[in-house]
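The other protein chains are all here in position, but one chain of the complex has been omitted.
Now for chain A:
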Amino acid sequence: MVHWTAEEKQLITGLWGKVNVEECGAEALARLLIVYPWTQRFFDNFGNLSSPTAIIGNPKVRAHGKKVLTSFGEAIKNLDNLKGTYSKLSELHCDKLHVDPENFRLLGDILIVVLAAHFTKDFTPACQAVWQKLVGLVAHALARKYH
């Protein structure tokens, strides 16, 4: 059973309120594909991923990044029920998409770096700790239905 203090929830929702989901999502996914190039294996149909510039400018990467981060937003609305929120998506990532759950952890780490770059000193150590906890729990929830 996940436990969030009121302060932790505030650190999450307070920051999330200032996030441009489309931009942040696009950047996070692009950086995932650039920093950990083996993650490109899931996106053969995305077209040109041949260079960092191509990846950053790729409209499918942008669109998918937005989709992924929008889903994150759902988690933030349901912090007390991450398992339920991600149940169907977990099945999808296992049965249809065949994504190694390690990739969820990689994306989570990338998202943290993107948030740090965006919010700079406002991304305090306390903030980082809570967000690292959140991305870890999201990764766990997405892996939960794997079999």
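Methods note: contacts are C-beta pairs under 8 Å (C-beta built on N, C-alpha and C of every residue); 3 or more make two chains touch, one makes a residue touch a chain; residues count from 1.
Please note the rule applied: contacts and distances are computed from a predicted model.
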Protein name as given in UniProt for the chain not displayed, "V-type proton ATPase subunit", "Origin recognition complex subunit 1", "Serine/threonine-protein phosphatase 2A 55 kDa regulatory subunit B" or "HBA protein": "HBA protein"
Option from A:3, A:121 or A:147 whose C-beta touches the chain left out: A:121
Interface residues of chain A (partner: the chain not displayed): 30-31, 34-35, 52, 55-56, 109, 112-114, 116-121, 123, 125-126, 128-129, 132
